[in-house]
Structures are given as C-alpha cells and as structure tokens.
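If you scroll down you'll find the structure; I have some questions about it.
Every protein chain except one is present and positioned as in the full complex.
Every chain is named by a letter (A, B and C) in the order it is written, and numbering of its residues begins at 1.
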Amino acid sequence: MKLLGEDIVTETGEFIINMGPQHPSTHGVLHLKIWLDGETIKKIEPHLGYIHRSIEKMSEKMSYRQFIYLTSRMDYLSAHMNNQACALVVEKALQVEVPERAKAIRILLAELSRIGSHLLWFASVGLDLGGVTPFFYAFREREAINSLMEENCGARLTQNFHVPGGILEDVNPDFQKRVKEVIKQLKDNFHEYDEILTGNVIFQNRLKGVGYLSKEDAISLGCSGPTARASGVVCDIRKSNPYDGYEKLEFDEVVLTGGDSWARYQVRMAEMLQSIKIIEQMIDNMPEGDIVAKTKNVIKLPKGEFYQRVETARGELGVYIVSEGAATPYRCKYRSPNFANLSAIPIAAKGGKIGDLIAIMATVDLIIPDIDR
Amino acid sequence: MGLKDKLEFPGQVHETPDGSFIVSQLDNLINWARANSMWPLAFGTSCCAIEMMHTVNAKYDWSRFGFEVMRATPRQSDLIIVSGTITMKMAPVLKRLYDQMPEPRYVIAMGACTISGGPFFYNTYSVVKGIDHILPVDVFVPGCPPRPEALLHSMMALQEKIKNEPYFRKAKEEAK
Amino acid sequence: MKILLAYSLSGFASYLHRLLSGFIPDAFWLMVTEMVITGVCLLVFLILLAFFLGYMERKVAAFMEIRFGPNRVGPKGTLQIVADTVKLLFKEGLTPDLSDKFLFNLAPGIIVISAMLAVAPIAFAKGFQIWDINIGVLYISSVSSIAVIGILMAGWSSSNKYSIIGAMRAGAQIVSYELSVGLSLISIVVLSGSLSLNDIVESQANGWWILKGHIPVLISFVIFVVASTAEINRAPFDLVEADQELTGGFNTEYGGMKFAMFLMSEYINLFVVSAVAATLFLGGWMPFHIGNFTAFNHIMDYIPSSIWFFGKTLFIIFIIMQFRWTFPRLRIDQLLNLEWKYLLPISMINVLLVTLMAIMGWHF
Partner (left out) sequence: MNNEELKNSITQILPSATFDESGEFMSVFISSEELLPFMKELRNRDELFFDYLFCETCVDWKDHLMMVYFLNSKTHKHNIVVKAKITDTINPKIESVYDIWKTAELNEDEIFDLFGVTFLNHPNLRRLFMPEDWPGFPLRKNYVDDNMIEL
C-alpha cells in the first residue's frame, strides 16, 4: 500500500506506528514503536530517554543530605517512598537508629501517598479507557491527601520530608484528627469507585483476559509491585524485607493469580484498603519522642556497598550506593520498579489490539521519569 | 500636544494610533474570543503534569475559564503548557510539536525545570537549561512543581496578554 | 386556541407566506425566495443549535463531574462556545504539505452537508416542516450514511497513520450499525404504515408508540438509541476519534475552522438522531395524550407542539450525553461483536415480530 508515494507498510505487510513521545495514553514521554497487522499488535519496541535527566550522575556529585531530594522527581507519585529509600540506605550505612516517632510518621505518610498514587492511577485508568468522570471522583480524594501533605511537609507533590536519621520536622498538632478525616472521606466514598467503574460491564470486558502475564514471565522480566502480584508473584518488600517497623503491623499482601489487566486492577484497589488498614492501626498509637537521630553535619559513609529496597506504589525501588568513604557517593544506582515493569508491556500486549495496549499501559501504571531517571 | 489640537475641523476622519474604529473593535472581539478559549495541548513530561491534572479537577476546575478542552493533537490546540523537564532528546520533539500548532500559539513554561533546568541545572549532561532556548515563552510559572493556583494565575496572565494583542493592526503594520 | 395557534411556528410560517405573496406575485419566484429564506433560517438555526448543544454538553459534563463548568465568559458561561467559534474562525487554516489537498478540504464540507440534509424532513412542530416528503424515514437514513464517505476521505487524505486507522474503523463501524438503525426504524414504519414522518406522528395521536406497551417497540427503541449513538461516533462508540488511542482519529490533522465543522456536524448529527428518536418513538410534536381522557388531552394540547418536540429531543440528547461521560470506550472487536452477534439478530427477530403483529392486527 502506498500513501502519497510513500511506503507505509513493511515488506512483511506490517504497519508501523509510533506511539509517543507525545501521546495522551503514555502518561508522559514514552515512545513505543508498534508493528501492526490491521489492528493486531505484532511487536512493540520501547524507545526511552526523552526524560533522562541524569539523576545518577548528579547523585555522584551531591552530598548524602542533598541526593535524597533528587529522587522525589523520579517517581513523583511515590516521592515519599523514594526519599525513604535514600534516607534508609544512609542510615543503614551509618548504623543510626531512627526514633520510633519518626518511623511512625514515615509509615503514615508513605501509606497516604501510596493511596494517593493509586487514586491517580484509578483516575487515569478511567480516562485512558474513555470514561472521563471517574477521573474527577478520584481526584477529589487525592486533593484531600495532597492538602494533608501540604499541611505537614509544606509541599503537595514532592514532599522532601526525610533527612538521614529521621524526618525534617514534627507533624502538625492536629495531624491525627486530619488523617482521620481524610480516611473517613476515603472510606465513605470508596463505594462510588466501584459503582462508576468496577461494576461497569464495558470496563470489565476491556480488562478481563487482556494482557496476560504469566508468573514465570513476571519473574523473568523482573516485575515487582502490583504488576507482579497480579501474576501470583509474592514480592512485597514490606513483608519480605521489612523496614521502618512494617514488621509490627498487621496487613495482607494482596496476591492474585489472574495475571491479566483485571487482576492488576483488583490488586491496586485492594491495596488501597490495606493501606487504610495500616493507617488506622498506627494513627491512634503514635509514639512520642524525638523525630530525628543525631548525625554529623557532613555525612561520610564508610567504604563499602549498600543496597536498600523499599516498596513504592509501583514496586520495588532499590538504591545501590558504592561509597569510597567520601562525602559523596562513588556510584549511585536506582533500581526503578517502572523500568522493569516496562519490559512486561511488549510481552503482555503481543497479539492484542491497540485498545488492549491502552488498557495494559493503564493497568501496569508506568511513571516515565522513573524509567528514564 | 493632544489629539484635539491636530484636528482641522470637527468630524475629520483621522488615523488614530490604534487603527480605525471598526478594526480596533474587531481586534477586541477576536482577542476576547482567543483569550477565553485557549485549548491546551495534552502534553506533560514529568511532575508538573500531575499538578496540571490537579488544575483540571473539580477543586480548581480550569473549565470555568474555558481551558477545559484538552486536545491530544497539536493541530487543534492553541496553548502548550510545557510541564516538566525538557531533555536534549526531547527538545527537537517539543519544537516539532510547537511547529505543528497553527497560529496563534502560546507557550507557558511551567515549573523550575522549564525556566532554567531547576534542580537539574548543575552536573547534568542531558537537560535543556530553560525552554526559552527552544521556544518563545509567553508566561513563566516558577515552582517545583507550581501549585495549581499558580498555573491558573499564569493562564489568566496570558489572557491579559492576549487581550492587548493587535490582530488587524499588526497585519497593517506588516503590510507597510 | 386561536391565539396560541398564532404563536405557533406553523402560524408564523403561513403569515410569512401571505406577506411574501403580496410582494411577489409570480409563484416560481415566490418559491425561490421562500427557499432562500428557509435555507438561511436553517443555517442560523443549526449554528445556534450547535452553540447550544456545545454549551449543554459542557454543563452536563460538569454536572456529572461535580464541578462548575464554564461560568466566566458571558452570563453563566453561555458565551463560551461563541468564543470558541470565533477563535477557531480566526485560527490559521492549515493544510499539511503531504496531504491530498483537494480531498482534505472537501471532507469537512461533505460531513457537514450530509448532517444538514438530514434535518429537512423533520417535523419541528405541528404543520411546520421544511420538506414534507413521503419517504422521510428512508431519506434520513440514506442521507446520514453519506457522512462515512467524508470521514474516510478525511482520514485518507490527511496522510497520517492515526487518521487512516480512525477512518478504517469508521468504515467498519458506521456501515455495520446502519443495519440496526434501519431495522429498528422499520418496526415503527410497519406499525404506522407510512414512511412519512408526519404520518408517523399522526399515528401516535392516541398515545406515543413507546407508551402503548408493545414490547417489540421498546426493544427497537433501545436498539435505535444504542446503534445511532454508534453511528454518530459518540462515546462509548467513539473509536473513530478515540483521543487516548489515536490522538484524535480521522481529524488528527485538522485544525481551525475545518475542525469546527467536524464539531458542528457532530452536534447536528446528535440533534437529528434525537429528533428522529423523538418523532418515531415519543410522538414528535404530538402532546401527551391518555386514550379518551378528553379533559386532560385538551390541557396538554394547550402546550405548543414545538415545545413538545424540543422537550423530547433534548431529553434524548441528555441521555446520549450521559452515556458519553460515564461509559468507557469499547474495543473495536467488541464493538463489531455487539452489532453482528447481538443487535442485528435481535432487531431482525424484532422486525419479524412487528410484522406479525401488524398482519394479525394485534396493535392499536
């Protein structure tokens, strides 16, 4: 077939389209090159780097107090967990014991931002599949969480609340009351999400059986977080390598075996409820005391290699620091969950339609700046 | 010397500095329409895009001002809100998107990264240090990321700017 | 009654006719003048209608999405669409270099004209109709199917891969759903025994078809609303545009006034579809009557027929708008499955049932 003198079909009869870097469903600047046969996807090749900001190189020039805050710009929806990982790796290397109150506040805010992140994901699933209204309902609650963050951290999105050894400042005096309000609002409105999207027949048909990812593939592709848990992989870092006192809390790791987009959807919806459960356990018995452990002004890590993993809203974030004993890291590597989850898309979407690809990208929930770093 | 002193007799047709009466009224109409109907391009690269989405939502609701029609294709949009860092690899793409938009087109640089590179100014090899190296920017919004109110303010500032823009007058001057 | 008739649309039309025939004695030229006046009025009406529906759509969306919607431009934001239109009018008219320029510029025209043609036989009020053609239903369903040619043309000539995918989807979708729309119209045609829209309205004098309790009519009403939503490419069947998949589908490369024409044709189509549904199933301009309950019927007759017609049409438009903002979009294969595996067989059986009813005289 020729279009105005140009060959638009390859020799094997495939139609190549470029989805991105600017495309409404890629949630940023992901570029997917797609080989199509009619509407059926034959092959997908991701092209990255449109938001590669050289965070790893910058970290090598920054002190251990500074480099924490770069990571909130990676996966900005779980900025809090990213900062936590960096603070934890420094604490682990210095062998500093974090005060109990700081730990509790860390967990509370981390779980709140996990809910906020999943709410945004819920909004964008609806939007990507063509239903605009769920977007506004989810953002109503996300806005409440953002206001709460702002009251305590001073920022809505990139909170930058961690310092090595604890947290920057104590929370608001009426923090507990406000958290309870937000949680109540969430619980009261949660049924609306099910009514508007989960129960919709068209929505279920768009997700069920779409983008199947087997357990073996999920492990081999290095997937983590809800994407992997929907395929039956047990991989919650909060359970397997607990940090900051997650071991004392009671919550379930949501693991489903469906492997399709519908399972991924259900895992995230259930995780929101688990996060609410964690917050409810913590909020009434927050320990009193210090919020930050004493550290030197100029932190120098001992010579060696340190690795710390945390569970962000999208999976396992690993911070790998090679220290030569100086005030800056020698090498700093972020194992980003989205980078590994991205490689699931070409496999899950193969043989599907263009509409399926949108559903898969929506449920795998990629944050592109975290992929590119 | 005032305008009145120049007139030789009352009722004389004269050229005002802003063009004739009809043309300036049409200018006002067109500028009013343009200012009140800015359709942004659905374009976001990083964190600021999330705050842009918050501006869409019910609490801030930019549809009140007529910005709500977010078009996915540059051909139908009037405004590009550059929300987030622009890297060396993205810069040609952004330029191309801008070139694809029909005139008149406006640019808002949202966030510190688009103004100067922001947090990614030092020690970075891949970030464009300010999108004014690539595009002509109408309004800069500082912040990392800016609050939704700040974005709304910037769009209203852009409205003010558009309302003072000549359309017919400019064409006339170019013809001269 | 006489005073009310004087205010009705038909009274105004006949007044105009008398006035003009005083000035122009020649019958031919009188007709030409009246045609020009009608054409101008229709254009103005349709543009105002598109403004109104555009505004209504934004407000319905805002209502469903717990926000305000446009409220800064003009009182309560009513001038929002005017601003949009003036802006689009003065925007750079862009034709991409690689496009087939003739077809590219022709396509919006074809789509708008096919949408406008379908307005002709619709009865806006009692005795007020642009063209009382005796095959009105057939005419509407054939004219509205021209639009697919325009969409294919737009997609093909844009020289954009997304546009081509969108256009091919449009071809498959509109042609398939045409069948169900046609079959669901046939059931009413069979029951009322006429293809003329006026006769169909008259046949509902003792009750609207949908309220008479015939189950096949209910089925064909539902099928008509679903299939016609698909035929005019509105969500959840807007695969042809599919913002999130194809960044705009067949109109990706269009901007400025050419794009405004697509928007306008979308709203005119929406109006036509709702008007046809209102005419065929909800009695058009026919007031709400209950059998032989004369007193009640007379009270209902005092409400002008045009208000009945527009009220019913707006109600159906409101329903279709609610679809758009609630439902996620279908996938292309699900869309075609829905038509060929469900709607088409059901409507075929439905037509059989209706025919049986009509032959046996089981309806009233």
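In this section, a contact is a pair of C-beta atoms (placed from the backbone, for glycine too) under 8 Å apart; a residue touches a chain by one contact, two chains touch by 3 or more.
Predicted model, so just to flag it, every value in this text is computed and none were measured.
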Chains on display which the left-out chain touches in the complete complex: A, B
Contact with the hidden chain (one of A:14, A:37 or A:56): A:56
Those residues of subunit A which, in the complete complex, touch the missing chain: 45-49, 52, 54, 56-57, 61, 92, 217, 219-222, 224, 233-235, 240, 304-307, 316, 318, 320, 322, 330-331, 333, 335, 339-340, 342-343, 347, 372
Residue numbers in subunit B that touch the chain omitted from display: 88-89, 121-126, 129
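Keep this in mind: only the chains that are shown with their structure count from here on.
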Category of the chain touch graph - line, ring, star, complete, other: complete
From subunit A, the most remote chain by mean C-alpha position: C
Euclidean distance of C-alpha centroids - subunit A vs subunit B, Å: 33
Distance from the mean Cα position of subunit C to that of subunit B, given in whole angstrom: 37
Approximate Å spacing (C-alpha centroids) for the pair subunit A, subunit C: 45
Contacts with 2+ other chains: residues of subunit B: 57-58, 72
Subunit C, residues touching no fewer than two other chains: 65-67, 243-244, 247
Complex contacts: residues of subunit B adjacent to subunit C: 29-30, 32-34, 36-37, 57-58, 61, 63-66, 68-69, 71-73, 75-76, 78, 101-104, 167
In the complex with subunit C, residue positions of subunit A that touch it: 3-4, 6, 8, 15, 17, 23-25, 39, 126-133, 135-137, 140, 196-197, 200, 202-203, 205-206, 353-356, 358
Subunit C residues within the subunit B interface of the complex: 58, 62, 65-73, 77, 79-80, 82-87, 90-94, 243-244, 247-248, 251-256, 259
